[in-house]
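Questions regarding the structure given below will be posed in turn.
Yeah, one chain of the complex is gone here, protein chain that is, but the others are all in their spots.
Coming up: chain A.
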Amino acid sequence: MPRVTYVEYNGREHGIELEAGLSVMQGAIENNIPGIDADCGGECACATCHVFVPEEWLAKTGTPGEQEASMLGFAATAQPNSRLACQITMSEALDGLVVHMPEAQH
């Protein structure tokens, strides 16, 4: 199963296995990883699953859709490599993915 590592703002790492087809947000929720709230349950409505994707993974995770980009534009700590974790679907190609969490989701 592909693996993904979540890095909390304080540097603490959480490595998990995540079934292909599930979102990176779901992986965090199902493994009780701090730092991802996911208020809306994956509807791309709340921007509380904001993560940063390292440069080397950006090509594989793809670019944000229109709705996602609009939401991220106003996230407090948005950077060019910001994504909403509910919009990144796990796949074999993403095996080894690392995402970093912002200081807060609100």
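Here is the rule we use: a contact is a pair of C-beta atoms (placed from the backbone, for glycine too) under 8 Å apart; a residue touches a chain by one contact, two chains touch by 3 or more; residues count from 1.
FYI, contacts and distances are computed from a predicted model.
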(request) Leaving aside the chains on screen, match the unshown one to its UniProt name from "Metal ABC transporter permease", "ATP phosphoribosyltransferase regulatory subunit", "histidine kinase" or "FAD-dependent oxidoreductase". (result) "FAD-dependent oxidoreductase"
(message) If I consider the whole complex, including the chain that's not displayed, which of A:Pro34, A:Pro54 or A:Gly96 touches that chain?
(response) A:Pro34
(request) Name, in rising order, the residues on chain A that touch the hidden chain in the full complex. (result) 29-30, 32, 34, 37, 39-41, 43, 45-47, 67, 70-71, 73-76, 104, 106
